[in-house]
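Dropping a structure here in structure tokens format, bear with me for questions.
All protein chains but one are shown at their positions in the complex.
In order of appearance the chains are A, B and C, and numbering begins at 1 in each one.
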Amino acid sequence: MIIHLKPGIAKEKAENLAKELQAVLLADETKKILVTPSALKSVDSRFDDVVAEKFVFNDDLLLGSRQYRKKTREIRIGNILIGGDSGHTLVITGPCSVESETQIETMARLCVELAVKMLRGGAFKPRTSPYTFQGLGTAGSKLLSRMREKYGLKIISEVRDATHIEEIIEYSDVIQIGAKSMYDHGILRRCGSAGKPVMIKRGFGTLLQEFVQAAEFILSGGNENVILCERGIRTFENKTRFTLDLCGVSYLKEKTNLPVILDPSHAIGYAYGVPDLTRACIAMGVDGVIIESHPDPKTALSDASQQLNPDEFRKLYKSLAPVAKAVGRIIV
Amino acid sequence: MIIHLKPGIAKEKAENLAKELQAVLLADETKKILVTPSALKSVDSRFDDVVAEKFVFNDDLLLGSRQYRKKTREIRIGNILIGGDSGHTLVITGPCSVESETQIETMARLCVELAVKMLRGGAFKPRTSPYTFQGLGTAGSKLLSRMREKYGLKIISEVRDATHIEEIIEYSDVIQIGAKSMYDHGILRRCGSAGKPVMIKRGFGTLLQEFVQAAEFILSGGNENVILCERGIRTFENKTRFTLDLCGVSYLKEKTNLPVILDPSHAIGYAYGVPDLTRACIAMGVDGVIIESHPDPKTALSDASQQLNPDEFRKLYKSLAPVAKAVGRIIV
Amino acid sequence: MIIHLKPGIAKEKAENLAKELQAVLLADETKKILVTPSALKSVDSRFDDVVAEKFVFNDDLLLGSRQYRKKTREIRIGNILIGGDSGHTLVITGPCSVESETQIETMARLCVELAVKMLRGGAFKPRTSPYTFQGLGTAGSKLLSRMREKYGLKIISEVRDATHIEEIIEYSDVIQIGAKSMYDHGILRRCGSAGKPVMIKRGFGTLLQEFVQAAEFILSGGNENVILCERGIRTFENKTRFTLDLCGVSYLKEKTNLPVILDPSHAIGYAYGVPDLTRACIAMGVDGVIIESHPDPKTALSDASQQLNPDEFRKLYKSLAPVAKAVGRIIV
Partner (left out) sequence: MIIHLKPGIAKEKAENLAKELQAVLLADETKKILVTPSALKSVDSRFDDVVAEKFVFNDDLLLGSRQYRKKTREIRIGNILIGGDSGHTLVITGPCSVESETQIETMARLCVELAVKMLRGGAFKPRTSPYTFQGLGTAGSKLLSRMREKYGLKIISEVRDATHIEEIIEYSDVIQIGAKSMYDHGILRRCGSAGKPVMIKRGFGTLLQEFVQAAEFILSGGNENVILCERGIRTFENKTRFTLDLCGVSYLKEKTNLPVILDPSHAIGYAYGVPDLTRACIAMGVDGVIIESHPDPKTALSDASQQLNPDEFRKLYKSLAPVAKAVGRIIV
């Protein structure tokens, strides 16, 4: 249950109510909100004089639900706006891993050329094998930061585990929680108090229910700016790397108030399918896409098969505006 | 291996070669083709004087592969053309099951109103429970046939099992092999010699490899007109009925020469998501979509949750042409 | 709902009741039973004088449920008894495909040597590729039949599709419905009136719910002798061929009254794991196991990697009795 307390309730009283109901208290100058387990369906009548509004739920999708907030949340990343009434579909591109200054700068310049506003790149890579390239670490973060300063791009980069989260918060405009880290309470809790938007990727073995619950960890920590990212789930099919779950995206659009960004590159794992899939994602009417690109994919230190080269990305990018327009949206 | 024999090779000689190579022989007035297991990578030099052209393969995708035929097959269904150079995306609609003359005629009239050219409807339903509605059977087939005569619509209907396949061949313009029947050798072999196009649906537990192998059964039986239909696979996610595999569709478009039709209705299982998903399918650049619709879905005897009502379908249909145009295609 | 009618109700009256309730009527000399969709939870009071006993259900597991019949069904295959109070665990072995008289006879003799009572072998193989060995067909069925006559073995063989089901009914002691055919209404309905036990394999993409519903098709057709066979489901894991679902077996043992036989050979797909897995199956306390064996697996025309050679099977077989004894069961 979500309970909006009446204005003027003292903070101490709100805290006592929270304790009594085993609830999370969200409070700022203008509002005080209690969030209880969804199993709670009613409160005692003696609460009547403190409760302004109540919302009862079927499952643990509460703050992030459309039942609670009808409209998709509006999220600002500097001068970029997604969600709300914007009708914007954000395109993000860049390499899987930051590998060198030359490499990341090539992609930053491609962004500038095409007016793409946000650059991606991994500094801390959650590789499955300990014997392969693990990312440049802090040096990679700093290269991304330099691209922001030099080219005015916004930066999204992934936190791998709780040990280096402060660095990602410092160097990124959007904190990306990767598919393998999305259950990490150390990360989720810290993001709840971070002052930056968070994009959380669905784990490849993660139920939609668990995915939105992970978002609830951040929302209930007080961070209102959470973006969901579907990047493919693991199924029995092995001709493609993962299976992009657009049925799940329909569910997220219907049931949640959170902007949705799609990652077709990781889903299929092969560059040949990325253009068609990206256009399909745009036609779904989502809030963004994130596409891997690399100056020379065949030499990439990770995800070599799925990154587009600059010409492939240019061609794809130019095909997106008409599709967006056909579904009433604008590429930003 | 596929071997094109030189013109003028006598039929008997071709049959002997087929026997020797454990190959399937495809023969008509103009050509004689041997298809062997893909494990065969070369033939003895004494075959040199009979072989016009040879194709070697990595797996059992042979006649249906783009490696064998670069261009997507052109398929004619009366005056409807898909594949080839047509750039056509066919829209098919109609109810899950034929339930009554009034019901099917309402949907036939909706097709006429919108200039939709093909009507779907199930007469023999492969229900999972023996205690629920099993379809009208032959009476349903005849109602579909009447709609064709009265309204000039093309008909697609599903064969449930080998015992009534002759009836489906007689009454349909396109024979639909359902997801639960796609391994049925009785059906596949009979379709190989049927003189009508066949649309084969991917089983919900079926690998892409097996899916195209099922098409090979029909192709190697001599029927060149096979359409693939992706309708959602079964994954761990249970908030939606199935998971539409658009990554798999990318694979099919890249590797096969067969037209592809998508069924978003069965994939998600809920009407709310069908419009977004259908537009995504159109943006993939496929050859068709098949959308379930019903005069009054909540009273439907099967698949009640996923069928669109006439107004929902009208609204969706009108939104498709701009998306198709944005990717260089035309709705037919 | 299942309704036992009072003794002495005339057949015509029972038929009328069945029609009124859209129910299946099961009738013989001693009993008349109506089976309705599980959605029906009560009947009008005017039925009071014909109803002897009623059973209400949550889902479409009715005749096969433990709620209806507490004890596992007893099934006789000639002199072999499984289920009921027998405590028997039946071991079945033989090759994937019948390939030649020498081959099948070698395995028949191995059965005799070890006192294994039932021989398996496929005559009609549901291969996924049209370009590989499809089984010996009728010749294979006849070879199996000869082994029965010569060595007194019981025979189990698979029906591939509805076109040759009469032959399988004639030549087998137990009719096997394969994983790819288990939704085939042509087969399920015919098995309902066949006078022989039926072992139905779970499809690799089949829900437990659908699996027991397939059994209900046969049970409601009047054949009381249905055995369930779990043989591995398709999951994201690809180091093994399938994933044997023993959690699902626990569910089947808890909820159904049908004997359960397990097929570890198809599940893992590699001979190295078959012994451990077979012992695990025996320790589950199931009614049987079916193990693929072949005189010389590396030359097998199908499933070469998973068949045990005679020595491997001998060694495995001898290890089973102690495990069975440890869980209070007897190998037959």
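Quick notes on this one:
Simple rule for what comes next: a residue touches a chain if its C-beta (ideal position, glycine included) is under 8 Å from a C-beta of that chain, and two chains touch if they have at least 3 such contacts.
Fair warning: this is a prediction, and the values are worked out from it, not measured in the lab.
The chain that is not drawn here is touched, among residues B:16, B:138, B:238 or B:299, by B:238.
Within the set A:3, A:62 or A:123, the residue that contacts the chain not displayed is A:62. For subunit A, the residues in touch with the chain missing from this view are 23-24, 35-38, 60, 62, 124, 126, 128-132, 160-163, 180-181, 183-187, 203-207, 209-210, 213-214, 216-217, 220-221, 233-234. The missing chain lies against subunit C, touching residues 205, 207-209, 232-233, 235-251, 253-254, 267-268, 270, 272-273, 276-277, 279-285, 319, 322-323, 325-327. Annotation for subunit B: contacts to the undisplayed chain at residues 205, 234-236, 238.
Please note the rule applied: only the chains that are shown with their structure count from here on.
When each chain is reduced to the average of its Cα atoms, C sits farthest from subunit A. Between subunit B and subunit C the centroid-to-centroid distance comes to 32 Å (mean Cα coordinates, whole Å).
Rounded to whole angstrom, the centroid-to-centroid distance between subunit A and subunit C, based on C-alpha atoms, equals 48 Å.
Contact of a single residue of subunit A with at least two other chains is seen at positions 205, 235-236, 238.
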